[in-house]
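Sharing a structure below in structure tokens format, with a few things to ask.
Not every chain is included here, but those present sit where they belong.
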Amino acid sequence: MPYAKFTSEIFVRPDDIDMNNHVHYSRYLDYVLAARYEQMARDYKMSMEEFVQRGLGWVVSACSVHFKRSLAIGDTAIVKTHIVEIGTTSAKVGFEIIRKSTNKLSADGYFEYTLVNLETGRAAQITDEIIQRYSI
Amino acid sequence: MPYAKFTSEIFVRPDDIDMNNHVHYSRYLDYVLAARYEQMARDYKMSMEEFVQRGLGWVVSACSVHFKRSLAIGDTAIVKTHIVEIGTTSAKVGFEIIRKSTNKLSADGYFEYTLVNLETGRAAQITDEIIQRYSI
């Protein structure tokens, strides 16, 4: 079953730029997080706040990034994410970051998010309801 | 002579939030910088890049901020800036940050920017041409 890709636009801020005059490499992870946050509410109709109200949260348990072409000041990053697979307590999410002005790939990779019980800090089971809402 | 106020919108990113569940207080300064960067190109028609091409740059020499109401995840910050006065080597810029959803003031204050010669690092005179382009 192929999952849909959703798209967010992030405008590069001057404070994202580092001494190499490019977007600092760890900020790419923040762009993915910002895109994911927007898409959870807008596209999956299940916002991060809704999880928190249920006493649940998503934490990043792993990530892998390939940096292809740098982003610079004035750029807009197009961030596409999609579900790769859903496990019992975690979901793998793929992403691509595209430089809007050239439509060329800037970075890609994946994140592994683990669902946690916010009170105990332990992994929580991903219920059928969550699977259904994410299965788009 | 009253100067015009220009407006930018900054969407709060999850990485801007700190342990108090609000936008981290130093990020307000980054929002002003991002707004100013956009407004220099879009409104004053004199982008930061144009200054750099002339061997000039603006550095923050002072700032004063009053924090009134916090911004939270999901918020959009409306950042208004305007010239307060232009000196021989520096310009004072006032700002207001407004929470878009409530239209209430989140923070205000001012920045003092000094024009510097990028090669020598020393203060550079603000020419009549720059004054004219900023005098809106």
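Labels A and B are assigned to the chains in the order they are written; within every chain, residues are numbered from 1.
Following the convention adopted for this analysis, a residue touches a chain if its C-beta (ideal position, glycine included) is under 8 Å from a C-beta of that chain, and two chains touch if they have at least 3 such contacts.
Being a predicted model, the structure only gives us computed values, none of them experimental.
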Entire complex copy count, 2 subunits given: 4
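In the analysis below, only the chains that are shown with their structure count from here on.
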Return the distance between the CA-based centres of chain A and chain B, expressed in whole Å. 29
Report the residues of chain B in contact with chain A in the complex, numbered from low to high. 10-11, 13-15, 27, 30, 33-34, 37, 48-49, 73-74
